[in-house]
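Omission of a single protein chain aside, the complex is shown with its protein chains in their original locations.
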Amino acid sequence: MRKLPPNLLIGAVLVALVAGTAALSLVWTPHDHTLLNIRGKFAAPSELHWLGTDQLGRDVFSQLMVAARNSVAVALISVCLGGVIGVALGLVASAMGGVVEDVIMRIADIGFAFPALLLAIMLAAVFGPSLPVAIIAIAFINIPVFARVTRASANQIWTREYVYAARAAGMGRVSISRDHVLPNIAAPIIVQATIEFAIAILAEAALSYLGLGAQPPAPSWGRMLSEAQTLMYLAPQLAIYPGVCIVTAVLGFSLLGDGLRDITDPRLVRQR
Amino acid sequence: MIEAAALTVDMGAGQAVREASFVIAPGDRIGIVGESGCGKTMLGLALMGMVPDAGHVSGSLMIDGIQMVGAGEVTWQRLRARRVAMIFQEPMAALNPIKRVGETVMEPMMVHLGLGRDAARARALELFREVGIPDPEARLRQFPHEISGGQRQRVLIALALACDPGVLIADEPTTALDANVALRVTQLLVGLAARRTMGLVFISHDLAAVARATERVMVMYGGDIVERGATDEVLAQPRHPYTRGLLSARPSSGNMRATGGRRGRLPTIPGSVPPLAELAPGCRFAGRCPVELKVCNGARPPRQGNMICHRAEEGA
Partner (left out) sequence: MTLLSVEEVTRRYRLPRQALWSPPPVLTAVDAASFTLEAGRTLGVVGESGSGKSTLARMVMGFERPDAGRILFDGQDLAALPPSALRRLRPRFQMVFQDPYGSLDPRRTVGWSIAEPLRAAGAEERGKVAEALDHVGLRPADAAKYPHEFSGGQRQRVAIARAIVTRPALLVADEAVSALDMSVQAQILNLLMDLQDELGLAILFISHDLAVVSSICDHVLVLEHGKTVEQGAVAQIMRSPGTEYTKSLLQAGGLL
């Protein structure tokens, strides 16, 4: 058994921490995260409120837990949505080749160059700011990323002799894409998805910070950060807590992605 | 000058090389033949101190009078490229695709020999001429994918020669090349060995290539050197059953044997080389040998003259 790289282990632990917290918040939080208590605002950490309370007296720890759930859900849905569409487009581009491939990839290039923030602002202007808008915006920027990774990996597989052998056997493009190409490019796609997950969490935080994502009273790390900003001198801890959460989640998924790449990329393995 | 005595490489699962003893003097050209998985490459790597981590080397290996068994990586680094150098089967895989081939060849000279850029460049040019690369000035600036397989192998030979090694180990240097190109690369290696009085270890499964390249040959099976001798003699009058099998299995119209009215078939060695862990404890060739005796599977065959075989005394 090969020794697992440390970044994989640390990443996995951090991701497990964030995901576990998000899952736990579904069934249990220390307090109702929406419960106001004006008299008990800015409370210091205590046995009752582990991380104290905010400017409205809400329990900070409970809010962070529920926000973790929102962040993970947004990232999961948007990356899956973008991933499925992107991978499908990449597979089609690679299988068809020629003009179809060129058209798909040029469109992907345009999508790649389009800033997510601009898209989110446009969508928010039309539909009003909400979590679904954030999800769609993040999913949209993921499509070209996955399409590119998929096409590049798939094109390599299409030149393998076992694909020629399958063609010689009389297999069509659809079955070859399904039976040979997709299983053999799964590793780079999973690695990409993990890294995209980290980016999505950051993007959700940024959009919510700007008021384009989660709307009150739904807690979000990004919104907690923006609310705490005006209170920076009064209660700096309110900004630090969500900041630490964002860093933990992003770092965790990034390390996990790097680690997965290290163990799945045979070129890197050989160099070590 | 390389002197190996009872050199053994144990991979844990089994011995990839078992008690190999031989001497390579300046200007010697020695072939190592055998099927894949017989320990040829592992023996070559052992001479470079590059056995994989899982392997344990024992016995004795003297290179220019220094005992290298148990030597550390630092000691090996001082010897590699300058005393022993190696070239590999896949010339494309062995060259960095994003570096101009000139840079690749100049690098070890600047690192090991302390030459400046201009001196290293001049020397690289000289080496390219020596290995017969046409238009060497232009080649220096090219990338690996811009030149043909044969030229790439010549670049690698130039790279291996950069620090004037006493011995060059060539692991299947012609296997990936077209027959005509392979012939010329073989001739080049022979010429270089003679001109530089450099030892040449030519590892190949191709008996014709070994016949052209070497004056002595060692036939390996299952980690044992089962037969050795002057190349001409061994190939003309093979004594060990394995050597005979290898020779007669060469695909060629002259080797066809017709049986029972059908058109001819090639004689073969039945089965295939077993994995290390499954090698027979006695004679490694037991189980595939056409002239096997009862004793073969139990006891290790004695070394008799130039071969290791239970049947040696009968002149087989």
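As written, the chains take the letters A and B, and residue 1 is the first residue of each chain.
By our rule, a residue touches a chain if its C-beta (ideal position, glycine included) is under 8 Å from a C-beta of that chain, and two chains touch if they have at least 3 such contacts.
Because the structure is predicted, anything quoted here is derived from the model rather than measured.
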Where B:G14, B:G149 or B:G282 are the choices, the one touching the absent chain is B:G149
Where B:A179, B:A194, B:A230 or B:A299 are the choices, the one touching the absent chain is B:A179
Among A:H180, A:R223 or A:R261, contact with the omitted chain is made only by A:H180
Considering the complete complex, of B:R141, B:R195 or B:R250, the missing chain is touched by B:R250
Residue positions on chain A contacting the omitted chain are 160-162, 164-172, 175, 179-180, 183-184
Chain B residues touching the chain left out here are 35-37, 149, 178-183, 205-208, 211, 245-246, 249-253, 255-256, 262-263, 265-269, 272-273
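FYI, only the chains that are shown with their structure count from here on.
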Taking each chain's mean CA coordinate, chain A and chain B are separated, in whole Å, by 52
